[in-house]
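The structure follows.
One protein chain omitted, others in place.
Then we have subunit A:
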Amino acid sequence: MTDTQLKAKNSITLKGSAEIVMEYLNFGINSILFQRGVYPPETFKTVENFGLSIFVSTDEKIISFVDTVLKQMKDWLLEEKVQKISMIITNITTKEALERWDFNVKYEAGSGGSTDIQELKDTKVARNGKVNDASKVGNKELKVIQNEIRDVLRQICSTVSFLPLLDCLCAFDVHIYTNQDCEVPEEWNETAPCVIANSQELQLRTFSTSLHHMATVVSYKAE
């Protein structure tokens, strides 16, 4: 009995994993908005999480935008339809893309199944339009995952010291790269991929919930 209890304690369901990813993206996007100075610093407040103070926006419109996008993203994530999430910072006047933060998603098998065929399975699942079984369970400790996330968020903070100054009014947008069979909900639309001319890339740390593996990459305009 104690054995099963222990198992239950350490297991992360697919839904829980998607929620962790959503939480990370929420803090990541807010942190980027603050650290890169996209919005005035006085519109942010600090929130304690993962042993860090993270700046999150208090602007209702930003909150609802990020919320809607990430909730939709989570639904797709549960169906394994998301390939990556990109946050794009553009110059308002010239519409030029200045910076792109890519959050690449990889699906991991968790405790059951092997990872090797996972990618193949994804494409197959995508073809059949069938939802993957939701009974997948990860076995990584929450504490470890949170520590990994904390390290990534800390790296996002420290990128300020080398990323070029965004010396203009900037807007941001979030693009979600999904599989072809994904249905487009209302108020959503397909867009063109964003390419930064003459860009430099930097791979930050990655983390994994044992079901989802997230790699964060920032591309910025090299002067």
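One rule holds in what follows: a residue touches a chain if its C-beta (ideal position, glycine included) is under 8 Å from a C-beta of that chain, and two chains touch if they have at least 3 such contacts; residues count from 1.
Keep in mind that, in the parts below, contacts and distances are computed from a predicted model.
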Notebook entry, point to check: Quick one: the chain not pictured, UniProt calls it what, "Integrator complex subunit 14", "Acyl-CoA N-acyltransferase", "Cyclin-C" or "Cell division cycle protein 20 homolog"?
Noted result: "Cell division cycle protein 20 homolog"
Next item on the list: Identify the residue among A:V21, A:V56, A:V137 or A:V174 that touches the chain left out of the display.
Entry: A:V174
Note to self: Tell me which stretches of subunit A touch the chain missing from the display.
What the structure shows: 35-41, 46, 48, 51-53, 59, 61-62, 65-66, 68-69, 72, 83, 92, 116-117, 119-120, 123, 154, 157-158, 160-161, 165-167, 169-180, 182, 184, 187-193, 195, 201
